[in-house]
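As you look at this complex, bear in mind that one protein chain is not there, while each of the others sits in place.
In order of appearance the chains are A, B and C, and numbering begins at 1 in each one.
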Amino acid sequence: MLSAILTKTFYTFISLMVILNYALLLIGSMARIRAKVQGRVGQPVWQPYIDIIKNYGKRTAVTHGVMFYLGPVFRLAGGLGTYLFMPVVYGFVMFENFSFSGDLLLVMYFIFFGQLGMALGAGESGHPYSPLGVSRGLAQMTAFELPFALAVISIVAQYGTLSITEIVAAQQGGWQNWVAFTNPFAMIAGMLAFLGMSMQNPFSVVIAPQEIPIGPPTEMHSAFLGMLQTNRAIFNGAKMVLFMNLFWGGATHKYLLVAILIMVVKTFLIYLYVNIVGASFPRFKTEQSIRFFLGVPTIIGIIAVILQSI
Amino acid sequence: MIKRFFTIILMVFFASLFFPLVGLISDRDSVSSLAKDYLVQGRDDFGAANIVTAVVVSYRGLDTLGEVTVLFAAAAGISLVFKGLRNEGKDKKYRVNPPSEILRTGARVLLPLIFIFGVYIFINGHLTPGGGFQGGVVIASGILLAFFAGNIKELNHGFVTFIESAAGFSYVAVGLLGIWLAGGFLDPRFLPMGEFGSLFSAGAIPVIYSLIGLKVGSEMSGIIDAIRSY
Amino acid sequence: MMTNLLFILAGALVLVGLWGILTRRNIFKIIIGFSLVDTGVHVFLVAIGYVKNGTAPIFDKEYSSLHSLLNTVDPIPSALVLTAIVIGLAVTALMLSFAVRLILKNRTLLVDGKKELKW
Partner (left out) sequence: MVNPVFLIAITLGFAFIFPLFEKINPKLSRLAGILVFLTLVVIPLIWFINISNMDIPYIYSSTVGLPSNLTINLAVSYMEALVLLVVNGVGLFVYLQEAYSKESPWKGKQIILLSIVMLGANGLIITRDIFNIFVFMEISTISLFGLLSCSSDDRVFEGGFKYMLASGLSSVFYLIGIGFFYLVAGTLNLDALPDGINFTGGVLGVLWPLFLLSGVLIELKPAFANGWGMDTYEAADYSLGAIMSGIQATALIIVLTKIIPLIESNIIMPLLLVVGSITFIISHLQALGQSSFKKMLGYSSSAQIGLVLIVLGSGTNILLAIVLLLTHSVAKSGLFYTGKYFNECGSGRDKPLLVVLSSLFVIALLGLPPFPGFGAKWTLLQILGGKSDVFTIFIILLGSLLEGVYLFRWLGLKIKSDRDSGLVVSEVVPDDDAIPGYSSSDTIGVASQTGLAGLGGCIKVHFSSDSFSYHQLFPALMAVIMVVSGVVFNKGVGLTFRFLIPFSGILFFVVLDLFRVPTKFQVFLAIVASIILGFYVYPELNGFNTLFGFIFLFGIGVQFIAFFNRKGYSPGLMALTVGLLVSLISILTSKTNFQLFFSWEMMTLTSYFLVLRGDNAFAGGYRYILFSLASAFFILAGFSMLHGIFIGEYMSLPQNLLPVILIIIGIIIKFAGIGVHIWLPVSYAEAENDVSSIFSTVLSKVGVYMLFLGGLYFSKRVFKGVDTMYLLGWIGVLTSVAGSMMALFQEDIKYTLAYSSMGQVGYMILGFSIMSHLGWISSLYLVTTHMMFIGMLFLSVSGVIYRTGTRLMYQTGGLIKRMPLSFISALFAIIALSGVPPLSGFGAKWLMYSALLEKGWYLQAAMAMFASGVAFLYLFRLIHSIFLGQEKAIYLNVKEAPAPLLIPQYIFMICVMAISMFPNLLIKPLQTVIEPYFASTVRWEGYEVISALGYWNGNAVMYVTMGVFIIPLIWLLIVNRHVYKVKQFNIVYAAERPFKPETTHYAYNFFGHYQKALGFLVEPLISKFWNGTGILVNNLSGGLRRWNSGNPQGYVFQILLYVIFLSFLMGGTN
């Protein structure tokens, strides 16, 4: 029993390290690519590491109250949880995480956990911009949840299971078995929803990071911000892994390293896609993005569901 | 105009309801079986020469009691109506012209006759056409005349009320006596039947009719007084 | 024959009375109309009691053989009419007294002169 728990803890640690480092590098490299596209030099690839370490290293911090203090914890717990309830690499116990605790529905709902905690922490700061960002973020979230949910439902209908592992298993045997090709409408709806989920450019009104300090993390600094950044990496990674598992056949190979490599490639491409879109389109207002998600992506999602149910 | 038109249509409808119905009936050859029973037994049952009276006072005595009550209630109602008016302070006195000589003299001659006639009518109700109501109304007409001729200035309310109450109550009491002494409510046969066709015959029918006469007379006088004193 | 004539009379009285109620605007005329209707009904009731060649149902000592007994008119409608007349009288009297109050209050003889109660 004890050894099992220890093993599990170790595996979890490995799994987390992999995703953390990978996601940080991914963010750093993507920032650099984007800078190149815009004709700038850009930050070094390891800049996210620097930021995180710097933030954790700050000696003074101010707090606005308990909830403010706990907000980043909630947020990080949400990210970690989301990640840990998913199998990362199909077929390896080490990267199975805690996916036995629950199925796809658990993952989808656990996303809210972090959102809520963060929102609460931001709310207590008393800065008006924080709840403003929260309200925008939540509003967008409900909107892109709909096409995403439709896509997921379509997949569930397709394979008759809610278990992520089984969904991945069902996609094995060649790219032609991937959901992206067996159920393209679901994939389109899901990938459109993913744009919103990753809060990149057309849908970046939530944090609007570079211009003015608005958005939920307005008042966050030092270790709080460090945690948020850690989470951002893990959470992003988790989301991309989720999408990879759902639409792009997951990552599997008989050798673990190859499997991880496959995951890296696939998630990189997914992230690249997000960034290409982000670099190409201007930002939507909140109501515009809500209308967008409830428009075409939702219709595509409905088509996907209908196609699966008949 | 349109109202008239609709009224006419309504009338036509009514006529077409009523006339065809009555048109189905022609003169009857005999009375109904119930009436036959009354005619045959009426004399033996109550010894009343006037069968209508027997029906009114005895066979359908309850109707008559009700009839008295209706009159009583109407009198009470009318007095309340005019009392309300008096209470509203509209008691401006109309100047009443003094009665003329002819009226006064005529009244002096006629009044006793009227009263006697009234009493005669209700006492003889079981023998001849007439009865309590007719007699009572005749008496009330005498009172009216007396008012006009100035013979009475004010009606003695206590007295009238007393007559009214006592007569009414006695009527009910006579009815109850019928239960205890004879066959049923308002059964007049607890008094001797007497000789057919004479004044003191037909059991309590003359008594009842007298009570009715008194009551009606006083009620009608009350009504006259109520209207007059406004 | 006699009965039918009386019926026609009764019907005519009722109709004339109703006409009066419906078309006259003077309250007293309406009440007169009502009296006419009432009278018509009384005539109708009396007519019902009519028997061909009947006499009044009042006996004297001689006039009491069974045959002649049955040659009278029906006494029941007469009795009913007696009651009905008195009741009609009471109603009319009360109606008149209400009319007096109404007229004094509205300061008009017209029945629809001042409608304070409606709907």
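We take it that a residue touches a chain if its C-beta (ideal position, glycine included) is under 8 Å from a C-beta of that chain, and two chains touch if they have at least 3 such contacts.
Just so it is clear, the model here is predicted, and its values are computed rather than measured.
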Subject >> Chain not shown, its touching partners among those shown >> reply: A, B, C
**OP:** May I ask which residue of B:43, B:60 or B:126 touches the chain that does not appear here?
**Re:** B:60
Original post:
From the list A:25, A:45, A:70 or A:207, which touches the chain that is not on show?
Top reply: A:70
Subject >> Residue numbers in chain C that touch the chain omitted from display >> reply: 14, 18, 21-23, 25, 27, 30, 34, 37-38, 41, 44-45, 48, 76-77, 80, 83-84, 87, 90-91, 94-95, 97-99, 101-102, 105-106, 111-112, 115-119
Subject >> For chain B, residues in touch with the removed chain >> reply: 6-7, 10, 13-14, 17-18, 20-21, 24-25, 32-35, 37-38, 41, 45, 58-63, 65-67, 69-70, 72-74, 76-81, 84, 158, 161-162, 164-166, 168-169, 171-173, 175-176, 178-179, 182-187, 189
Original post:
Mind pulling the chain A residues that touch the left-out chain?
Top reply: 56, 59-67, 69-70, 72-74, 76-77, 80-81, 84-85, 98, 100-106, 109-110, 112-113, 115-116, 119-120, 123-132, 134-136, 138-139, 141-143, 145-146, 149-150, 153-154, 156-157, 160-163, 213, 218-219, 222-224, 226-227, 285-288, 290-291, 294, 301-302, 305, 308-309
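Keep in mind that, in the parts below, only the chains that are shown with their structure count from here on.
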Original post:
Should the pattern of chain-chain touching be classed as line, ring, star, complete or other?
Top reply: other
Original post:
Using CA atom means as chain centres, which chain is nearest the centre of all the protein shown?
Top reply: C
Subject >> chain A and chain C: spacing of chain centres that average the CA atoms, whole Å >> reply: 99
**OP:** Report, in whole Å, the distance between the mean C-alpha point of chain B and the mean C-alpha point of chain C.
**Re:** 16
Original post:
Inside the complex, what are the residues of chain C that reach chain B?
Top reply: 1-4, 7-8, 10-11, 14-15, 18-19, 22-23, 44, 49-52, 54, 56-61, 64, 66, 69-70, 72-76, 78-80, 82-83, 86-87, 89-91, 93-94, 97-98, 100-101, 104
**OP:** Can you check the complex and tell me which residues of chain B touch chain C?
**Re:** 4, 7, 10-11, 14-15, 18-19, 22-23, 25-32, 34-36, 38-40, 42-43, 49-52, 54-56, 59-60, 63-64, 66-67, 70-71, 73-74, 77-78, 81-82, 84-85, 90, 127-129, 131, 133, 196-197, 223, 227
